[in-house]
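Structure, as structure tokens:
Here the complex is missing a single protein chain, while all its other protein chains stay put.
All chains are identified by letter, namely A and B, in their written order; residue positions are counted from 1 within each chain.
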Amino acid sequence: MTSADIRIDEATAPVKPILEIRDLAITFKTGSGEVKAVKNAHLTIMPGETVAIVGESGSGKSTTALAAIGLLPNNGRVSGGQILLDGEDISHAPEKRMIELRGSHIGMVPQDPMSNLNPVWKIGYQVRETLKANGRPDGPKDVARVLAEAGLPDAERRAKQYPHEFSGGMRQRALIAIGLSCQPKLLIADEPTSALDVTVQRRILDHLDTMTTELGTSVLLITHDLGLAAERADKVVVMYQGNVVEAGPSLELLRNPQHPYTRRLVESAPSLASRRIQVAKEQGVASGDLLAPVAADESRVQDDVLQIKNLRKVYKLRQGLGKSSDFAAVDDVSFNVKRGTTTAIVGESGSGKSTVAKMVLQLEKPTEGQIIFDDVDTAGLKGKELFKFRRRVQPIFQDPYGSLDPMYNIFRTIEEPLRVHKIGSAASREKKVRELLDQVALPQSMMQRYPNELSGGQRQRIAIARALALDPEVIICDEAVSALDVLVQAQVLNLLADLQDNLGLTYLFITHDLAVVRQIADHVCVMEKGKLVETGSTDDVFDNPREAYTQALLDAIPGGSLLLPPAVA
Amino acid sequence: MTSNSEHFVAPVDETPLQATDSVKTDQAPVSLWADAWRKLRRRPMFIVSAFLILLLTTIALFPGLFTSVAPNNDCQLANSEGAPTAGHPLGFTLQGCDVYSRVIHGTQASLSVGVLSVICVVIIGVTFGALAGYYGGWLDAVLARVGDIFFALPIILGALVVTQLPFFRENRGVWTVVITISLLAWPQMARITRGAVIEVRNSDFVTAARSLGVSKFGALLKHALPNALAPIIVLATLELGVFIVLEATLSFLGVGLPTSVMSWGNDISAANASIRTTPGILLYPAAALSITVLSFIMLGDAVRDALDPKSRQR
Partner (left out) sequence: MVRYILRRLLQVIPVFLGTTLLVYYMVFALPGDPIAALFGERQPPQSVIDTLRAQYNLDQPFWVQYGIFLKNIFTFNLGVDFTQQPIADSLARAFPVTAMLAIEALIIQAVFGIAFGVFAGLRRGKLFDSTVLIVSLVVIAVPTFVLGFVFQLVFGVQLGWAKPTVGANADWGNLLLPAFVLGLVSFAYVLRLTRATVSENMNADYVRTATAKGLSRPRVIMAHILRNSLIPVVTYLGANLGGLMGGAIVTEGIFNIPGVGNKLFQAIQRSEGPTIVAIVSVLVLVFVITNLLVDLLYAWLDPRIRYDQ
């Protein structure tokens, strides 16, 4: 199959591929024996072409890319197949040869800009040593030029600064500068912008596009985001469980996915889906009984369960030697949340969205303004009343690895709220825990397990079960699905939509991801730098954004403008 | 089907599609502690040190099981620096006392000073450290300053001053040494606890517990502290060894245990005079001391590896 493909490539294409991976297998030695991280990967990158590998975590996409630059971790090795760079098999090349190739022939832009620059060296130094190691001119002028080309303003001065003086976006630009400084023929970009805000992400990807087009660099782009891959790459390679399951031209692949995994991926990719999750409606159609209570709820829908009025939160920033200045993390924010609906607060890092969530949860005190829950101002809540309030408003947090106590097994985790509020007997509590596990679609046998044994999505479902234990009315989801793989994310969003439908829950959904908003929210509040810039129904905001900032956010959704008609059809 | 010859699709049966986020049900549930214990059991270093510590504890509690020779009463100057004889396998000290018996009977003092000091240090250090780290504010500020002051006092120098106090000079014994050590060593434990609690304090599960209605102090006891235990346990085990050395050093300098208490430090100090003629008198208690300390340090090292969160990632 593969060899046939290659022959066709060679016959039709006059130019040789810059990178060709054939039947690649990669094995890791672990405490419990050998594990095959990559079983069968193959791809071809022609000069000047951008190829994206898409897959969930653990699919082997990053491992494949690392193998291509000879940077597998010490316990990993290529156990089969070939990696041909310009026709030379480098899968078992000696380290000396790899050092020659790295930088000048293959460049890399890593994932996390925070940890990939050495904190003790100036940016300029880190650029210069790259130039020097690859035998390029490395004077201060050259360093500044390389940085300026990557879009870093005021490069000469910036070169004298340390990484911690840079913002995330600037660091990523510096890393791009380093990756491209020696004009490699191939650039490996491993999730180059996933740690950045969407608008920054877009600008940096645009710049990377321009640069690689100008230099004629081929790019191997690793991403979990199908929309981003389709938008940026000529070809998309889908990996699943260490195998390449589908590969082809981006648009063709999106419009006409063949492999069931790809189809599933295309269906649930948030950036491509255009409509709100329709679970409720579908269930309504499926069972006519459900229609009656929905109708009876009409009057309740009008009621604002949560009213936020002129909320302000000011932090004192210490500026050394006793001086301090005020910083308004949340500035004059007002909005209402209707019972039984989902309101999303969208914004980039530093927009103050999480601070709003913390204040609603009564974990932080507002500096000014009111949070009115069910017609009662929460500012006055103390002792018993606050305790009762906590029963009715529950949080779900972002990090599925941090939100469950690793010392508590699943039963104790879900039972804790019941025990704290002294609800029921031991037997009735156990029954309730079993019911809750059913509700979040986890087997009851999981009760004796510990969080470290579960996947991220499962942990998040446990967190949902815990939040539901007290039969709350409002659930605050603080980036509750941001850390999850696309398919798992879709699954959890569906679960949340189901639960809302069955239990009449109200969600306040804090997120940076507009694509997710479109899937789940009825109303949207867009925040920027502590201020509320736009509110409205989800359809209104998406179809007719009034503010430039909202428009910029919408534009930045990867693949957002891409082929919506065929995807919907 | 495919409109483009480059469109590759793998056969579905090669990579069968699994349910999204399927639940593994094949393994038995493992708690953090069970997991650590499982790792610990497999380490030879742990087995050796655990065996030695058990042995030492038995010697300390029941010295009579190991020797019938009284360490002090049967001393005869005629035997001074005598070579080993039947029933006296390690020879005699300058005072003509049985070396083996003294080594056996010295175990108790070293171990009790070590264990008691560690208990005091853990009680004081963990309490202050946890409260300071968890609540922050003025308590934290005060504790940080007090800690700085104690850190500026090297522990042996501090101990020299403390033991010069009239109360300590007049009542020299196991407890004065324990108090001296605890007084000077608790800030280290407080600092470690504080750091560990701060790390846990801001984690989402503590926030989650708070928003389900667990009180602030309750969340400290039920969630923050249990998750901060690993570094505390490791430090406590290591310090046990360090404190035993400290006691011996103080006794050696003449400000630790009184000579009336049988202790390795005192014996090593007294053996100074015989070192060129009969080095065994010094070497045997020194070896006992070193082996004891080594067992605790090995235990601490093994426990540290077993509790290392990095080794737990899946």
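The working rule: contacts are C-beta pairs under 8 Å (C-beta built on N, C-alpha and C of every residue); 3 or more make two chains touch, one makes a residue touch a chain.
On a predicted model such as this, the values are computed, not experimentally measured, just so you know.
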Hidden partner chain, touching residue among B:Val197, B:Val234, B:Ala248 or B:Leu307: B:Ala248
Given A:Ser57, A:Asn118 or A:Gln448, the one touching the chain that is not displayed: A:Asn118
Touch criterion as defined above, residue of A:Thr130, A:Gln172 or A:Ser218 at the omitted chain: A:Thr130
Residues belonging to chain B that touch the chain removed from view: 145-146, 148-150, 152-158, 160-162, 164-167, 169, 241, 245, 248-249, 252-255, 268, 272, 275-276, 279, 282-283, 286, 289-291, 293-294, 297-298, 301
Footprint left on chain A by the chain that the document does not show: 69, 71, 73, 95, 99-104, 106-108, 110, 112, 115-121, 129-130, 133-134, 162, 164-165, 175, 178-179, 182, 318-321
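Basically, only the chains that are shown with their structure count from here on.
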Inter-centroid spacing, chain B versus chain A (mean Cα positions, whole Å): 43
Contact set on chain A toward chain B in their complex: 1, 5, 8, 40, 235, 240-241, 243-249, 252-253, 256, 258-261, 264, 361-363, 387, 390-391, 393-395, 397-399, 402-407, 409, 416-417, 420-421, 442-443, 445-446, 448-450, 452-453, 455, 457-458, 463, 466, 470, 487-488, 490-491
Of all residues in chain B, those that touch chain A in their complex: 1-10, 12, 14-15, 17-18, 20-21, 23-25, 27, 29-32, 203-205, 207-214, 218, 223, 226-227, 312, 314
